[in-house]
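The structure follows.
Removed from the display is one protein chain of the complex; every other protein chain stays in position.
Coming up: subunit A.
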Amino acid sequence: MKLVKVYVTLKKSVLDAQGEAIKSAIHSMGYSQVADVHMGKYFELNFADDYADLEKDVDAICDDLLANPNIETYRYEILEAE
């Protein structure tokens, strides 16, 4: 099996309200040197070993559903599943 790990995050130009709230919570814990926090989403997709056009389809799934290109970017890695 192939394991595809997809990470979706907000574009830098979009204010990450949750990341900001988490950052201020971290600061209030005393870790005042944490400069920036960004929150995103993480997906795991499993594919058969002989799946054709894997990257093409993962791109399409990300573009059409997992990420909203107006506000988010994504990256992914393809691994051998255990």
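The criterion applied here is as follows: a residue touches a chain if its C-beta (ideal position, glycine included) is under 8 Å from a C-beta of that chain, and two chains touch if they have at least 3 such contacts; residues count from 1.
Everything below uses one rule, namely that contacts and distances are computed from a predicted model.
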item	value
Omitted chain (choose from "Protein with response regulator receiver domain", "ABC transporter ATP-binding protein", "Threonine/serine exporter-like N-terminal domain-containing protein" or "Phosphoribosylformylglycinamidine synthase subunit PurQ") - UniProt protein name	"Phosphoribosylformylglycinamidine synthase subunit PurQ"
Candidates A:M1, A:A21 or A:A81 - the one touching the absent chain	A:A21
Option from A:L3, A:I26 or A:L66 whose C-beta touches the chain left out	A:L66
Where the missing chain touches subunit A, by residue	10, 13-15, 17-18, 21, 41, 64-66, 68, 70-71
